[in-house]
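For this depiction, one protein chain was excluded, whereas all remaining protein chains were kept in their positions.
Letters A, B and C mark the chains as written, and numbering starts fresh at 1 in each.
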Amino acid sequence: MVIIVKGSIHDRGVEDLLKWIEAKNIKVMVQEGVQKTIFGLIGDTTALDIDAIKSFSAVEDVKRIQEPYKKANRKMHMKDTVINVGGYKIGGGNFQIIAGPCSVESKEQICSIAKAVKKAGANLMRGGAFKPRTSPYAFQGLKAEGIEYLKEAKKITGMPIVTELMSLSDLDCFNDVDVIQVGARNMQNFSMLKELGKCNKPILLKRGLANTIEELLMSAEYIMAGGNDNVILCERGIRTFEQATRNTLDISAIPVLKEKTHLPIIVDPSHASGISSLVEPLALAAVAAGADGLIIEVHNNPSCALCDGAQSLDIPSFEKLAGKIFKVRECMLSFKNAL
Amino acid sequence: MVIIVKGSIHDRGVEDLLKWIEAKNIKVMVQEGVQKTIFGLIGDTTALDIDAIKSFSAVEDVKRIQEPYKKANRKMHMKDTVINVGGYKIGGGNFQIIAGPCSVESKEQICSIAKAVKKAGANLMRGGAFKPRTSPYAFQGLKAEGIEYLKEAKKITGMPIVTELMSLSDLDCFNDVDVIQVGARNMQNFSMLKELGKCNKPILLKRGLANTIEELLMSAEYIMAGGNDNVILCERGIRTFEQATRNTLDISAIPVLKEKTHLPIIVDPSHASGISSLVEPLALAAVAAGADGLIIEVHNNPSCALCDGAQSLDIPSFEKLAGKIFKVRECMLSFKNAL
Amino acid sequence: MVIIVKGSIHDRGVEDLLKWIEAKNIKVMVQEGVQKTIFGLIGDTTALDIDAIKSFSAVEDVKRIQEPYKKANRKMHMKDTVINVGGYKIGGGNFQIIAGPCSVESKEQICSIAKAVKKAGANLMRGGAFKPRTSPYAFQGLKAEGIEYLKEAKKITGMPIVTELMSLSDLDCFNDVDVIQVGARNMQNFSMLKELGKCNKPILLKRGLANTIEELLMSAEYIMAGGNDNVILCERGIRTFEQATRNTLDISAIPVLKEKTHLPIIVDPSHASGISSLVEPLALAAVAAGADGLIIEVHNNPSCALCDGAQSLDIPSFEKLAGKIFKVRECMLSFKNAL
Partner (left out) sequence: MVIIVKGSIHDRGVEDLLKWIEAKNIKVMVQEGVQKTIFGLIGDTTALDIDAIKSFSAVEDVKRIQEPYKKANRKMHMKDTVINVGGYKIGGGNFQIIAGPCSVESKEQICSIAKAVKKAGANLMRGGAFKPRTSPYAFQGLKAEGIEYLKEAKKITGMPIVTELMSLSDLDCFNDVDVIQVGARNMQNFSMLKELGKCNKPILLKRGLANTIEELLMSAEYIMAGGNDNVILCERGIRTFEQATRNTLDISAIPVLKEKTHLPIIVDPSHASGISSLVEPLALAAVAAGADGLIIEVHNNPSCALCDGAQSLDIPSFEKLAGKIFKVRECMLSFKNAL
């Protein structure tokens, strides 16, 4: 951490700051200039509160050098983390497609979609039982009943279940769920993150619509600090001024995250765009940018979907897309092998 | 709602859509053009799922005309809602300052600050007991103990307590809290909103960093749909590309909300800017733009604050500011009286 | 266009609006509701000023249905536009790489880079002679001299020149330039766009940092309305709250533009990210998303580049990248051929 300080080291306020930092067992290297002094902090500054430092009146600016996350940091853990979900691996060169409807609507619906997407190449199944909806008057999901239907579909297909948790009070229903999804709107629901740090299931952590890549990693750090290292990150679009798509897929987040963290990163092209015709180009782009997986909405009859039908693929479209995804993936692997 | 449909009314897909809508007891007026048909929907379209409509392949675009919120809508409830907190009124011409530290740190701290801000003109006291922090390694608040100290401060000063709820599992601690704050990061924690709809305490609902004004009203609608009409809206800055301030205070949200809803709207200039020297100009601007109140961070010793010291005012600065706030407020009232 | 009107058709203000529209030879279909009336406008509404309509006090809202651009609109011109630059085609299934340094620094530099990138597979050469720099104290380019050096490099390699025009007063220097680039900051320099509409050279139009896809198309429309149909669109990142990359590449813009327009669309991964290690993943993603070309910064010695060295590739990296680009491109073409 570098702190820019107004005035000289002999000023009262500057001395106070120096003592305050040193009391935290952090060594400070001081560079004195004419009107400004620069403090270079050496040691573990992760727990140093940047806001507390800024509140000293002598401080003009503070620049963090060390990242504020440790367990999620690639510098501390060079090797890619591989998450094993019921035998299917994600990360470290392993790629998976997670597919299924936005909402679980009936046992028949989820079972037939699961069978179809498995046949097309998806190994994990998604489906919303507890649904976050902007309007209190919209369909809120089948809840516990929806989880039961997902379990039926798992029994038939052997596909692990990925589904969203909206409230810790529903956690009891998630015993047979394989991957617990934290939705974009709950990315900074710190109470939930802390609690999920205590379980040992993989967590699919979606990036919030207005959250930076660093904040996504800090939320992963919350889960990991609690003892659960099985975090899968998910880029699903951020909110910008552009209105032609529901959100703007931040494709750069994939390579940026690959540099900063060892955790696997998957992409949700369905929620990112909100438009089914954009799912294919965004999915292929994500693979080409190095994603470890995709989570795609598929519905047997999109125009009857109880939510988000506009962004769901029908089964024939998903089959075609899966074929292309695997081709682009092969192409990417051929680059690695050529090294 | 207006739906733009590709093709003619005699096409199969268009007919299907028409039947689907009419089955929901909504009357459709049809305007046929050459390549497009326009459907005008008449009736209560609040519960109509815009995404479901978009998923029909015949649909080119859907434009909502009626707002998707009812209870929060000024059209349904012309008169300003007045929220009464322990005898102090907010809204409908009533203005209040809520002041106090970011975090409750000790009994002495909160009591001394409460006394000071009350003397300066604040009628309600704020102070964080459960603190949402981006880093798991940062100070997380005194929790239940913090609530106890707030109650002590209330006993001494008579000031109602405004404090943030981070998890429904902590709700038991909030029995003596007067206003429950829903933080920006929980604005779309729908499980929490639903539960708060069942209590009868005033809720201070902060706008999320990436949430639109309409989404803020939809979150208020969640609380109101549950039966609790006591919602105070709070603008506290949105996330933009500008980095000179922590967030960008959306000052226009005040008059826009005044047109769209009857609920009171207050402003948090401390979190909006993140810089104490900006609190005064933003606070005065908010009053001039018509806000019903302000929530301001004040600390007895900002450079020792355990969080957000950089944006806290010290007590002498708050006293001066409060004087100016009341002067600008008087000026605004003189305009009303002149009508 | 659909206009939502307050009140009934018999109200004075509503009648005035109706007459005003009909005076423009546009037919209006009227749907009367209880409190609102809906006008459906039939005919060419491109020239209708949406702001003028909104200024009628009876108007509650206006929703455009028809796009405000005609010549750039795919609906009016289904077939992909192919731009021929000195024998090299862009669009309609033709893909090109444009490569070269951010700034032209010397004859030797541009000639050696041109030879190297041509050998690696780039067919067009880029290089800035007139440089837009945020600071008046930064290197502003070699100007006319830089253009001369580009011409030398063209003589040697046969590569057409792509370079940026910053002011109409420099247009005389551009006689031998093959593609005139309009930079992101000039995307809405309407005087420049109008003038370029009068020339018959291909124009590379970069999307502004805060401009929507629709505005990009409106700027293309300015050039085309003047008579020059040779417009190549370029996505180069938009400004968002995310700070890990210089800009956020809007990868979705590629498929969205493919639907809306017949003009070719290329991507600039160098400016989008500002970081050389991100150029490869973003370039490959752009190809997978369907881009018609790429414009990439390459330097013989990036750490001595006079501007934007941080985002430039060195020549060996570019060679490797070009190979991968052509592989992903082949993969994409195999999908087309499989249809």
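Note that a residue touches a chain if its C-beta (ideal position, glycine included) is under 8 Å from a C-beta of that chain, and two chains touch if they have at least 3 such contacts.
Just so it is clear, the structure is predicted and the values come from calculations on it, not from any experiment.
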Considering the complete complex, identify which of B:248, B:301 or B:317 is in touch with the unshown chain. B:248
Contacting the left-out chain in the complete assembly, out of C:180, C:218 or C:232: C:218
Among the options C:208, C:255 or C:290, the absent chain makes contact with C:208
Contact with the hidden chain (one of B:129, B:284 or B:310): B:284
Subunit C positions in touch with the non-displayed chain are 16, 46-47, 49, 51-52, 54-57, 68, 132-139, 166-170, 185-186, 188-192, 194, 208-210, 215, 218, 221-222, 225-226, 238-239, 302-312
Tell me which stretches of subunit A touch the chain missing from the display. 2, 4, 29, 31, 33, 36, 38, 40, 42, 60-61, 63, 65, 239-241, 243
Residue list for subunit B contacting the dropped chain reads 210, 212-214, 238, 240-245, 248-256, 259, 272-273, 277-278, 281-282, 284-290, 324, 327-328, 331-332, 334-335
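Assume only the chains that are shown with their structure count from here on.
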Chains adjacent to subunit A and to subunit B under the stated definition are C
Geometric centre: closest chain by C-alpha means: A
Subunit A and subunit B have mean C-alpha positions lying a whole-number Å distance apart equal to 27
In whole angstrom, what separates the CA-based centres of subunit A and subunit C? 31
What residues in subunit B touch two or more of the other chains? 239
